[in-house]
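Yeah, one chain of the complex is gone here, protein chain that is, but the others are all in their spots.
Showing chain A:
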Amino acid sequence: MTEFVKPSIQYFELWPLLAVFGVACLGVVIEAFAPRAVRYTAQVTVALLGLVGALVGVVLVARDVQSYDDGAARGVFAVGGTIAVDGPSLFIWGLVLSLAIAGVLLFAERHLDGGVSAFAGQAATVPGTDAETAAIAARREHTEVYPLMMFAVFGMMLFPAANDLLTMFVGLEVLSLPLYLLSGLARRRRLLSQESALKYFLLGAFSSGFFLYGAALLYGYAGSMDFAAINEAVRNDVGSSSLLLIGTGLLSVGLLFKVGAVPFQAWTPDVYQGAPTPVVAFMAAGTKVAAFGALMRLFYVALGADRWSWQPMLWIIAILSMFVGAALAITQSDIKRLLAYSSVAHTGFILTGVLGVQASDQLAVGEITSLQAVLFYLTTYGFATIGAFAVVSLVRDSGGETTAIERWAGLGKESPVVAAVFAFFLLAMAGIPLTSGFVGKLAVFSAALAAGAWPVVVAAVLASIVAAFLYVRVIKVMYFDEPVGAGPSVAYPSVLTATTIAVGAALTLVLGVIPGPVLDLAGVAGEFIR
């Protein structure tokens, strides 16, 4: 029996993580003790301050962090080696925090629906009952959404930084549980929203089970939860390789579920459609970033020596995700479902970058690395997605948001600015040059092709053509189709949503025209520490 050693906690390096967690807890306290009238203001202020504080922390830590073990990678292990604060972690933290700030702004929007937020007045009331009507009449609104979101952000930060399987599982759960709840809190079409939450929860819980089982098997194989130890075990080829392979497979199920890869994508359209749009905006962007960070850390750090086992699997899943996502997106008539399937296709494109990993001695000098490419892609995708969903929340009719695509006909005349911005986001997702999406695609395809994965790149190019069709179709509806009936109306947003959209669009343009700084930043982030 080894003696319990109290881990030392690196407070400075962990400050961003602790700040978000602290703010989440503070939010709960406010919810319990502050009077209803001030809660909204207090929660939004605290959440924003906490996120900005954490973001400042990320910058400070990034400036301070030293080379690890005199290698190329920079960073430190914290809390007894369970959390890796390294370049990629810090990059992802910065990205998640930026997206979360945009998310809070969207959560706090109250101009679109007659002075109340997009969340249910009182989630506990049964839809269609007098209690619900009373809650609506009293203009109730849930302000728990802010602490819930902060917990999710904390999970999104812990997940990709976790350096052992247990911490990673904790991160996964902390990230997921609040999102399940948030999905069910829509103000309008509540049954759809609750259904989506339940689906998300059931499937998510199931996938977590897979992850846990995989972790157990990998522990059985390597005798340790620690990534470095697992890597060591794989290198030395100890134990039964069937344990390793099955464990890898089960862990992959859990992670691929979170990124929404085929064949684990079934939840995305329902959840994206049913959940409140601000939640979808934040979740779609943030979860993907965090889960890909975790996926890469697990595969690169713990299972890097076993690359030949998992790379073929990722080839197949990437190709499937791209084609299934793009093809099913074409058949959709609801804009949120369309964006959901398009996110599945994007998962495929990002996986193309992930599987383009090469050993550092195989890389040509100055060539882009797969980690750099994927981090850049995640940045472009995150901001385009959050911006696009923010635009979706503006287009409304008397029943709330109008998500049927054919109802968007004539938007180009009705509101040229909104249509132009949405078209711009769609073009970015299609990967048209001079938008960020193009540089992202270029980066991941380059990494994959350099690693010799040309069949995947060819498939990705063909899938891009299919995907281009679906985005162009939406643009055509907005600009060139005659409006159905009265046509869509655009709600005038407050400065909150407007800022989010403007920043998203500006970044999408800037990252398309001058991608150098962010690409370099992703390059400076370097490798995972091992």
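Just so we're on the same page, a residue touches a chain if its C-beta (ideal position, glycine included) is under 8 Å from a C-beta of that chain, and two chains touch if they have at least 3 such contacts; residues count from 1.
Here, contacts and distances are computed from a predicted model.
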item	value
Chain not displayed: protein name in its UniProt record ("NADH-quinone oxidoreductase subunit M", "Nitrite/sulfite reductase", "Glutamate synthase large subunit-like protein" or "ABC transporter permease")	"NADH-quinone oxidoreductase subunit M"
Sole contact to the chain not displayed, among A:Leu172, A:Leu371, A:Ala430 or A:Val503	A:Ala430
Contacting the left-out chain in the complete assembly, out of A:Ile316, A:Ala359 or A:Ile465	A:Ile465
Residue among A:Thr287, A:Gln372, A:Thr403 or A:Thr497 that touches the chain left out of view	A:Gln372
Contacts of chain A with the absent chain, listed as residue ranges	364-368, 372, 427, 430-434, 438-439, 441-443, 445-446, 449-450, 457-458, 461-462, 464-465, 468-469, 472-473, 475-476, 479-481, 515-516, 519-520, 523
